[in-house]
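Okay, so here's the structure we're looking at.
Here the complex is missing one protein chain, while the rest keep their positions.
Naming follows writing order (A, B and C), and every chain is counted from residue 1.
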């Protein structure tokens, strides 16, 4: 893992689920070495005390977040911190010459007013916000390659935007008709202790939350889909909590804007992602499953047309900690560094 | 459980999940005795060999289905059989003077052509079909009370129809805009062995199935919702498989037919079910959860309005084996016999 | 639930899992009314805010623990509090004329030195401790019937003592050979938030904890088994955490003290519990399963003899929140009040 010529990586917020998943991925990445693992409340511990699965890795001990010192210790920093924390640190890191991939919501929304509306706090770093590139790799890859600061997309948003983007761009969907019914595993909510995340609450249970326009990923979805559609659009987005650890499945509904066949719709999406190694557009009777993506950096998509009710249905699935967080962050790092996009991400999901 | 004056109950198909759940409920019902448990492939066994949870009950041994003999052995019969099997037996049972509650799909659809289209086989008992009453108790209770043959609704259909019925009847929803995104536990698929129902496939997994207009519960939903709306309507219905045993949650979307407020919509549904003991219409921030209905005969409903996207969202939840099958069947029996609707159904879900 | 002539029940610690389960059971008990629900941190809330499954019950709002006021408000009190809290309250409650069933570990150990050793704190109420009756109902029922203060046994201990007690009493087992390998669902650890109880940690995982003589239930097990054996004995007890909510299965191993046959051993246990409504001694090839006890107040036991290795193996299973806590507490209340032992406890486990 370590060695001469390797790019030195710091992770701030290494004790959270996305941070630990970054460690899992980067520990096997051929071109990097993990030089600094920052954690606030857990500083002083070994990461393996929190995650026994990482017992076998030789890792730096968790340390207090000391961005001032990172200049000499790292070349690129992943910020796996709560929103508002990232914007406090990013400008200084950039000024010190480090590249930054931020996994929080702090730099995703072009419109600071939307940030204030959904995150209930003012954005304090407009300059960094203006510089940040939205790191939905399959859409903004060329800009990512040139960026110093990448805003890594949310898990729900990656799963929602990618399947709908080509269809909206090609004009297949009525823009006021989009409904996204999304179901996520519990790790999407992070490691913070709440009654909502206990085993006793989650197991054998299922329900919706933050319904009717309340979820903070909505403006991010609308920002990108509006760009695809070429017109401002709103979506109905309903998140649900699944009794499992990893994975999001989104079932997206829309009315066709013009007469459509399933074959045309399917071809539209398949063509759009033809050369993208991490988007698998299914054909025939295949549908996305969580099993087929969990553990990997893949997004699966299937396009269906309900001819009885005249409605387009698009299914998509990803691992919220990989393509929905740490994996896409590594994918973005690869582009920022000029490396092959798939480095460190050649993961196969477990068959059972 | 047994005793003079008790109504004698036969269950045909007692070895399946709905059959076993009927046994659980009827074993504690104050007015009945279980006189006959029919099963085809498992005849000769004790039911407890299949379901250790029933070890403590004194039950008749599973016997071959012998409807001819039931006349002297039972007063009312529950048919918990695969579709096509029920229609073969029901006419003779009626002729022998027994009342029948059928849990299959055989007598639910008024239009035999719809049956043929979705069940891929012709209906062979038009007379019995014409007599059958659709046992969605909260809607058709008075007819159920006079019926000899009740078609107990499907699990998905109960969960889908009840939340939307009042809103469509009151004209709140555009009838071409209804999308039902439904998520079910695995027991909804019955006890038949398939790779799709193994633990290895289901656990930590989630996906849709029978998508884009393929599920056989669709015509049943449309039959009832069209009656509510006063006009023929089609819906988009997408079933998904949850990694848990019991429970369905339906998230239903529709566009408002006229300017609406969440309070008005909520009041419409709450008023409609005000005196119904098994429908709990939630208010405020409460949302249905599977935990709060599983094990009980309750349906929970919550009505929300997404003002940003101008869309009505209705959530509903039930236990597919209770309100979605055996519980509603007992509820129908209670009405057919002139007993209190809640007899044997005063069940409380487990808090954790 | 309420009504003239009903015994008034207070629960202190109603917001925990055992407290909520007491509510579930007592809400359907024919002879009691719930008059007071005490909770410290959650005072002011409705219990249904914490447990949506209890939404349908009319319950008093959670209130601060005010034992001084309970004299006029309750006839019998369940203490579902952390250890050390119960001993602070019990003497005053007894002095005010209330009966007390304590679900904590505070009054279970006859020897205060053992309490100090395993709970890491001195016992401060020796008089109450001397009065308390250990409420393992099947063993100490007659004493329970006369008690004012009952120490309700631990979940692991009920599951461990009951299967071994008859065999030790009858001299079948070498007393230095007993190993208890126990596996519990997560609700056994209570509702307190810890990383160890999150869904992310528990799901798809399994491990032991508090191993090699560290668990606080050990002295309780040894106290009762020593009494059965007529000599002091130590056991090896290893708890493990199962990825499920409810249920304990204990696999107990011992060497035979004399030549034994499986039939003799099985008969010893079956005879001992012949008239006990909540102990189901299995015969033939049947083995305890969690499914067959969860939700009910039953303990299942099976006795096997490994003739190859000359070792007695006893399996037992219960629902840690029912027979392991709230159910046995109600069973004890029934005896203390002179009511039928099974009142409010005629529960059937769900077949699936």
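We take it that a residue touches a chain if its C-beta (ideal position, glycine included) is under 8 Å from a C-beta of that chain, and two chains touch if they have at least 3 such contacts.
Please read all numbers here as calculations on a predicted model, not as lab measurements.
K.L.:
For the chain not shown, which residue from C:17, C:51, C:278 or C:305 touches it across the whole complex?
P.N.:
C:305
K.L.:
Among B:175, B:202 or B:313, which residue is in contact with the omitted chain in the full complex?
P.N.:
Per the contact definition at the top, the residue touching the missing chain is B:202.
K.L.:
Over the whole complex, note the residues of chain A touching the chain we left out.
P.N.:
Counting only chain A, the missing chain is touched by 17, 20-21, 23-24, 27-28, 51-57, 187, 203-204, 245-246, 280, 282, 286, 289, 291-292, 295-296, 298, 300, 321, 346, 348-352.
K.L.:
In the complete complex, which positions of chain C touch the hidden chain?
P.N.:
Residue positions of chain C that touch the missing chain: 176, 179, 181, 183, 200-201, 203-209, 211-213, 218, 234-236, 238, 240, 242-247, 249, 251, 253, 262, 287-291, 294, 304-311, 313, 315, 317, 352.
K.L.:
What residues on chain B make contact with the chain left out of this view?
P.N.:
That gives, for chain B, the contact residues 17, 50, 186-187, 191, 193-195, 197-204, 243-245.
As a convention for this text, only the chains that are shown with their structure count from here on.
K.L.:
Validating interface symmetry: for the copies chain A and chain C, is the fraction of residue numbers used by both over half? Same or different.
P.N.:
Shared-number fraction above one half, so same.
K.L.:
Would you mind pulling out the distance in Å between where the CA atoms of chain A average out and where those of chain B do?
P.N.:
Computed value for the inter-centroid distance: 39 Å.
K.L.:
Between chain A and chain C, what is the gap in Å from one C-alpha centre to the other?
P.N.:
Comparing mean C-alpha positions, chain C is 45 Å from chain A.
K.L.:
If I count partner chains per residue in chain C, which residues reach a count of at least 2?
P.N.:
Residues 17, 187, 203-204, 245 of chain C touch two or more partner chains.
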